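Shown here: the complex without one of its protein chains, the others still in place.
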């Protein structure tokens, strides 16, 4: 089916494979009048690029984003914004092993079962490279949020069970994984400040439901907490409830176990979510698997892969969160008749 | 916005408030030819009803479901199936306290911020009663899955940190909560057996992304794991990857850390998910909060509430899972041209 | 598929068959704060009811609409409004002829080809009775439009080639059709006054495109003109173009060949559309057809049918137009960043 679009009013459609000519995204429904140029976007896509650090692949991609439409005289026009990122490093490789084999922890087998065959080069459509397009679109959502006084930011908070606040221990752990031809899981947290209360819907379009869909649409995400998340399952109501109080003339909460969302609707507190990434499935160590001829085989996955997904994925979490929030804010404008009549000045 | 519909092909739309005349659901896109009567549905809605047990409210609701359309000569016709459940216990009560106050842990404040006012009786649209309509619709999805040989079942697995397999300790904990005018969190697990490989989509419509949206659309859900979930964030690739192997002539996996979904597509292993519920926010103990006049107040929430949400919510988890799976299975029929041509017999 | 919903923000879902227990509609996305009671709705559904006049069936339906949800203290709450109309006249009849035969001009054969069987009683889901649910929903859209100063009205303008302004000639024609056991086509025009300029979208969601979908979703509609419509195909640009001019300080047009819409966007002139209905396909005269056993047969269609569809369908045209306009007005609120920032008061 048509599964490459996300959002209702502010809607993005990504396209492209890891080793095709290019990847890209069409952003439809962006309000007219937002100043935008390519540097607004590259400051986000640069955060996703391999940086040569210990947690990153050694491959170099420039990921230059070109704006093809939707901007006139430096501002969005309200029409679709088409962004393209050329794939540079398309040298022909020997893909024979990966072409026929199902890498453990990857979608290869599912792809063949679904489509009958697949573009196996570099993971094809399921490559993490697809997320560069999301980040490019999310950069625009971020700029819109900022214009409304809303700050959305995500960061790596743990590698395995080591807090990211201890960079030396993290580096040691990562190096050990590399030496062992292994990889390690990671944790990313996202916080949103300045979100107004009243955003989201009470039933299926709960704000947290859409955030959850956004997070699990990122490859390798296996767990999500909103606020205290899974820890709430062992808490008592008397401590888990956040008491409302008045602060500077505004309704506020004394604690924030809920992560800023109650019954699917924002309550004005910071939105907090924690995203759990599995370890990179591409590891150099030998693994047992099967090939498409249904023979059991052993395989070693070659190539340079990030041993930790969360490092580069934090900006993807941030951008997907921003996309959900912008859409919810736009949708929310129609919730009250009095405000609609004001808008149309009757 | 229009947030009361769920699904693309097999689409449900719920309606109704806790203390209005009725609640209900319209199921649109159900294939024609499924034998269906009210008993198919009541076996699921009965599991959600208060049962008078220790974890349940003492209120009695019969929750009889009436089929109003879409069935002819005992079978679905392919047209919308409208189901209605009358609200029986609508005696007039004194709602003055709840009408003006924002209960901690509830959507009351968000509702007022969003809509300007709210139907405060029994939680209105945000009442867990709305899930009875989902369960009624999910019962049909379950019958479709069964006809395809797929079994989807969920159960309460923990109350607080006590495993549900120790019912005596659970009962003791729950009784202690009641005595303390408190409530406790809970955990529900759902398992799907017999799901074919190749179902789901690689990008935004990942099978796990849609399951995540479904789960977080259930009130009080704060965390979700697919497969090993948040534990994968501290695992290594060499142990977290599930090796493919051949079993009875079919591709299978030696372990199932992934929970049956890789890259958003089912791989034929059991789908496993764990849902974390916060403790019931309505507790009898005194709480601090504010009212709609923005005055700080104390409130005691009267009424008989379940101290543990997961007990009655397990069937909601199961039914929402079934709804996601049916929709994905139907959508998947168009993935390959050869199968489409077979279908249309050319 | 799920084909019983219409609209994006202001979304309706109809359900029910002609001879089932009831028909109904769920309106989701109606803004909160609109005063609404059943009399607001009945003034529209009454216009669609058989009135015993010469152009109408002799059957009597009361079509009483009951509001089941979404209203609190006399106002819409922003949650789904569920409306139900019980089917009263469900006496058991001998449907054996219609059950097995494909009535010319009806969907019977298509239904069997699509679903394998059908609820044949009174046309089942394809009965014009379904439009009573649309009218009930459209009544709410009309009330919203009126609150914004927009008037939308439709009326029968011709029966066959006789203008409705000549009621005597119309009556004579209709009586002749009845005597001949025949039926006759008709024309309905709809006019919208007070629509602001700038509503609609430039590409697929053109205002006229959505109006066209709405009109052709009404049974028996075979033609549509926007403004001059098909006559524009023989006109010259110099006469067909509507010159812009200033009038009372506002941009206006000297003529209105375009019918108020240019490039899919309203221009502030009256919206004008003309809808062409085929003659009622159910006629008493003998017709050749086939049955579901693929035998050629002759059939006479019994029962009392309107000989002219447009008389009772005018209010359906009006209500479907209103639904399109309300949705477009709500969607349009997000088109400009400056107005969004005003709305959120930053």
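Observations on the model:
When the chains are written out, they are named A, B and C in that same order, and each has its own residue count from 1.
Throughout what follows, a residue touches a chain if its C-beta (ideal position, glycine included) is under 8 Å from a C-beta of that chain, and two chains touch if they have at least 3 such contacts.
Quick caveat: nothing in here was measured; it's all calculated off a predicted structure.
Every shown chain touched by the omitted chain in the complete complex is listed here: A, B, C. Taking the complete complex into account, C:115 is the one of C:10, C:72 or C:115 that touches the chain left out. Touch with the chain omitted from the figure is made, among C:19, C:75 or C:125, by C:125. Among C:28, C:242 or C:318, the one in contact with the hidden chain is C:242.
When the omitted chain is restored, the residue from C:36, C:177, C:190 or C:319 that touches it is C:177. For chain A, the residues touching the absent chain in the complete assembly are 1-5, 7-11, 13-17, 20-24, 26, 28-29, 32-33, 66, 68-70, 72-73, 75, 77-82, 84, 114-119, 124-125.
Although one chain is not displayed, chain C still touches it through residues 1, 3-6, 8, 14, 102, 104-107, 109-116, 125-126, 130, 158, 160-161, 177, 180, 182-187, 196-206, 208-217, 219, 221-238, 240-246, 249, 251, 254, 257-259, 262-268, 276-283, 285, 287-290, 294-296, 307, 310, 331-332, 334-336, 338. Residue-level contact of chain B with the missing chain is found at 8-9, 29, 31-34, 76, 78-79, 144, 147-149, 196, 202, 329-331, 333-341, 343-344, 346.
Heads up, the rule we're going with is that only the chains that are shown with their structure count from here on.
Two copies of one chain, chain A and chain C, form a contact in which over half of the residue numbers belong to both partners.
For the pair chain A and chain B, the distance between C-alpha centroids works out to 25 Å. Chain B and chain C have Cα centroids lying 36 Å from one another.
Averaged C-alpha coordinates put the centre of chain A at 43 Å from the centre of chain C. Under the contact definition stated at the top, the residues of chain C that touch 2 or more other chains are 8-9, 29, 32-33, 78-79.
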